[in-house]
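A single protein chain has been omitted; all remaining protein chains appear in their positions.
Letters A and B mark the chains in the order given here, with residues in each chain numbered from 1 onward.
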Amino acid sequence: MFADLFAYFYQFADVFAFLVLSAAGLAVIFGMMGIINMAHGEFIMCGAYATTFAYHAGLPLPLAQACGAIVAGVIGIILEAVLIRPFYSRPLDSLLITWGLSLVVTQGTLIVLGSSMPGIGTPSGGFHIGEYGFSTYRMILFAAALCVLGFIYLLFKRTRFGVHARATMQNAGMAQALGVRRNRIYALTFGVGAALAGLCGALYAPTMTLIPTMGATFIVESFVTVVVGGANVLLGTAPAAVALAITRTALNGLYGQVFGQIGLLLAVVLIIRVLPEGFSGWLAKRAS
Amino acid sequence: MLHLLNGPQTMGNGRAFWACACLVLLAALIYPVFADPYDVGNFAYFLIWVFMALGLCLMWGYGGMLSFGQTFFFGIGGYAYGVLSVDLGSAYGMALGNFALAVLLAGVAAAILGYLMIYGRIGGVFFGIVTLAVTLALAYFLGQTAGPEWAIGKARLNGFNGMQGMSPLSLPWFGGDIDLEETPLYYFVLVLLVGTYLALRMLVNARFGNVLVALREDPQRTELLGYDVRRFQFGAFVIGSMLAAVSGVLYTAWGQFITPASIGLPAAAMPIVWVAFSGRSDLTAVLVGTFVLLAAFQTLTIYSEQAALILMGVILIVTVMFVPHGCFVGLGRIAAWLPRRGRTVRRPSAEVG
Partner (left out) sequence: MKRRSLLSGVAALPLFSIVGRHSALGADPIKIGLLEDISGDLAMMGLPKLHGSLLAVEEINGKGGIMGREIKLTHLDPQGDNARYQEFARRLLQRDKVDVLIGGITSASREAIRPIVDRMNALYFYTNQYEGGVCDGNMISVGAVPEQQLSTLIPWMVEKYGKRVYTIAADYNFGHLSAEWGRTILKPLNGQIVGEEFIPLGVSQFAQTIQNIQNAKPDWLYMLNVGAAQDSFFEQASAAGLHLPMGSPIKIMLGFEHKRFAPPALENMHASANWFEELDTPAANDFKKRWHAKYPKEPYINDMGYNAYVALYMYKMLVEGAKSTKKDAIRKVIDKGGACIDAPEGEICIDPKSQHTSHHMRLISVDAQHHVHVDKDFGTIQPYWLGQVGCDLTKFDPKEQFSPDHLPKKM
């Protein structure tokens, strides 16, 4: 009995972690900054590749993963300054820029680094409950997802940078007039988003095939989670991930992965139809 | 009626523009006389996709609704044409009947989806994500129809490998139908495209288009002026989606083949790229821009091997950085500004959030 219950929880945790980790970076870049970042998957790929390089260079895995996140973040900050900055007033053009960027990055990686990379191998270690075997690493991913949610919340709610960032996103002119250094805030916020995307890649690198287009597997889930969450990502991402993870886990278990996938998409349609402002809009309305 | 061809919602209203347009059309009409049949067929193939882009231009550029669902209707049109063609045959002008039926079917689907979204007050990014979700769901669904149980009449959907066995479009003619391939197909698509383009110009310059642009700029204010905004959005969505289905039918008939890959990502993002690149706020820009971009991407892919995708990305980035509002809207404005003669119409800003 307990084993079965835990098995359900494990499945849910697995899908939840995937949704949260893949959406976290996008929640900041798309949810807060309004940039339709089609290159989100490429930041994830960048994190995974950097992690793998660092690991093969001899770093222990957790350090290598930190490297992955940092590298993606730094690249994000540079790209923001060079490519993204002129487009805050034209968010739809950012879609083209980032799409172009994603083409250049995936193909560039293919040409420079080859069509695939030797993997890392998932850290071994598992545990048994009843007749089921579980991978410890998947539980670490779940914990990481919770930490990321907490980190985003604290960063943007409790720190000075976070308050400045939210003020800038709401009214850049006003924030600047009050002494906030707008460009720096934009760059750092974008960097945080890119680093979170890189972290997602870093965490999933040991469990996946490393190819230049690997980011594509994350992109639909990440956009869907962020949008269902609604305009206020600090409030919306977690309940959105919970709702979608429950739907998907149930359908996966009952009807297999195909209907899990289709069901997830139809659930998105249904949720938006019922809550046209997403979860955060609904929660805000209930609170007021 | 014809005076609506010119108006505030379209670029190129002067005599110079129409003279140029006539020249281009003339050149297009006599092109097959000089060209290799392959090039004519390839030319027709590019034109096939333009309908879908024009549809998106109407709903996104004019109506402010960013739809990721063009390939959804493209797929419905294409698969419907395939099924009808296999089951009903295509003799005695039936091919054109199947064409019309398939587009109509997509129109019904668009009406249902549009009603659910627009009358449910779904807007902004939510509109994009709902259309994307429906599109991907259709692609996944069709991808798993490999088994023989997935057949409509004699027509097997055949999963990821794609549906086959449909006939090309054909015109009924004395002494046997004419298959529309290569040059005949080219003329057919060209005529259809010119008709669609002119009809859309009249539509956007009529009251419908003016209200559409007004609600793109400020839905609340338009509503307060007494218009039922939703009716106009709904109309634009259905028309735009049916145009995507026209592309779908033409594509399927052209290659006698369609797969779910034409529906899912990255195919679903392509119309948005074409329209955004060309300049979403004008029909002419989208018409020319989509064609040029398609031809350019194909050419790059042929001549530059692995570098092709990189060059495409760079072209997009550079264009967006240096030519705001889209490449061909930008060019159009320069062209309108240069002579400083004729009517210069002050256009409303095309910024839509």
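The rule we apply is simple: contacts are C-beta pairs under 8 Å (C-beta built on N, C-alpha and C of every residue); 3 or more make two chains touch, one makes a residue touch a chain.
No experiment lies behind these values; they were computed from the predicted model shown.
Screening A:Ala23, A:Ala54, A:Ile120 or A:Ala175 against the full complex identifies A:Ile120 as the residue touching the chain left out.
When the missing chain is restored to the complex, the residue among B:Pro8, B:Gly41 or B:Pro172 that touches it is B:Gly41. Residue in contact with the omitted chain (choice from B:Leu23, B:Ala91 or B:Val318): B:Leu23. Within the complete assembly, residues 7, 10-11, 14-15, 18, 107, 110, 114-126, 128, 131-135, 137-138, 206-214, 216-217, 249, 252-253, 256-258, 260-261 of chain A touch the chain that is not shown. Contact between chain B and the absent chain runs through residues 20, 23-24, 27-28, 31, 35-39, 41-43, 45, 140, 143-144, 146-148, 158-162, 164, 251, 255-257, 259, 261-262, 288, 291-292, 295-296, 298-299, 301-306, 308-309.
Just so it is clear, only the chains that are shown with their structure count from here on.
The residues of chain A lying in touch with chain B in their complex are 36, 38, 83, 86-87, 89-93, 95-97, 99-104, 106-108, 110-111, 216, 219-220, 223-224, 227-228, 258, 261-262, 265-266, 268-269, 272-273, 276, 278.
Against chain A, in their complex, chain B makes its touches with residues 66, 116-117, 120-123, 125-126, 129-130, 132-134, 136-137, 140-141, 144, 265, 269, 272-273, 276-277, 280, 306-307, 309-310, 312-317, 319-321, 324, 351-353.
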